[in-house]
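Read the structure below first, then the notes.
A single protein chain has been omitted from the complex, and every remaining protein chain is retained in its original position.
What follows is chain A.
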Amino acid sequence: MTINRRHFLGTSAAAAAALAAPMVKADGHGKPRVVVVGGGAGGATAARYIAKDSKGEIDVTLIEPSRMYYTCFFSNLYLGGFKEIEDIGHSYGTLASGGVNVVHDWAIGVDRDAKTVTLAGGATVAYDKLILSPGIDFVEGAVEGWDLSAQNAMPHAYKAGSQSELLKAQLMAMPEGGTFAMVAPPNPYRCPPGPYERVSMVAHFLKNNNPTAKIIVADPKPKFSKMALFQEGWANNYEGMIDWIGSDFGGDNVSVDANAMTVTIDGEVTNVDVCNVIPAMKAGRIAELAGVTDGNWAPVNAIDMSTKADPDVYVLGDSSQQGDMPKSGFSANSQAKVCANAVRGALTGSRVFPAKFANTCWSLIDTNNGVKVGATYEATDEKIAKVDGFISATGESADVRKATYEESEGWYTGITTDMFG
């Protein structure tokens, strides 16, 4: 531990007093400072790589309100009964011992002229380079009848943790032969196959515990990611249980009533027992407060993930508008490593290598029945552009599907170790 490294301890009075003092800018004084906002797939990876690779030459501060990060990835498998909630929770202890100053607080403002971030606890943190990876927030008024105050009655479970546990509890409490409804989101949103993997996992749970129950999905889109694979899997494994209503059949004309527990699809009112509302999404609010968004997302340069608005502010993951990559944990992690290499190069003169990105999204349809879609990407002047890709085929053998599922288990261990150390 170096003596002049700042340790931000959100709750201690001494730390708060120290933080109130004016910050010295790094130009010429002390180490360059990187502040990362959001300790998820993008932010944790970026913080870890910059700290690890700069070997103490850069001060890295990670601002994240939660002490436990629950991965959205595999949260559907938790709903299906394949994972426990503890399996998808990760703490920040190893990152902290790896040299990252982990501050458990909310960033509530960014002053890009002064190059400071303000925290809810009142502290101000100075940066030379700021990396924002705050994930998503929901577009207000996206689903008629739903707002955040309805998220207990009708959970989104699209930020994992207590929302996932709530949805699972509601699923388990469904009456025999009851109805589970999902309102699916419009593009673009995090994890394109996510809602449909969830439908599969809910169907798996119901098949074993409540086989006469029904699932209805109101979807504002006419088609969705891995559609042929999911529809084949639903027909083979959950015949007659799932009614998917796309926009061609009125799925885009939907409202909900959280008090009455009804869903109205194209004028038809249905009483439901569980209603999973996944509203339209936008960049995490701090990106908007920092003034680096244009519309719902933050446009970035593909070469290093710096924003179009400010070369010293970078946006990773779901919040970024980068081109062809889907909004996924894999993508955010991949972008973080390109960004970390570029930021370190800019601050310490270390070698900067070509930007290469990749993504693979696995989904589980039923026990040992995994499918995947993946691609590689490169940076062009306009965007992150797709190079090459693949998707699982319909009609694959049980052996291939089992191997695909096992790969996803390996990947989960790999990516969470890559994020948190």
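One rule holds in what follows: a contact is a pair of C-beta atoms (placed from the backbone, for glycine too) under 8 Å apart; a residue touches a chain by one contact, two chains touch by 3 or more; residues count from 1.
By our rule, contacts and distances are computed from a predicted model.
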TODO: Quick one: find the hidden chain's UniProt protein name among "Cytochrome subunit of sulfide dehydrogenase", "ABC-2 type transport system ATP-binding protein", "ABC transporter" or "Tryptophan synthase beta chain".
DONE: "Cytochrome subunit of sulfide dehydrogenase"
TODO: Using the touch definition up top, pick the residue from A:P175, A:G349 or A:G410 that touches the left-out chain.
DONE: A:G410
TODO: For chain A, enumerate the residues touching the unshown chain of the complex.
DONE: 49, 330, 333-334, 337, 341, 351, 353, 356, 358, 360, 372, 374-376, 378, 387-390, 405-411, 413-415, 417-418
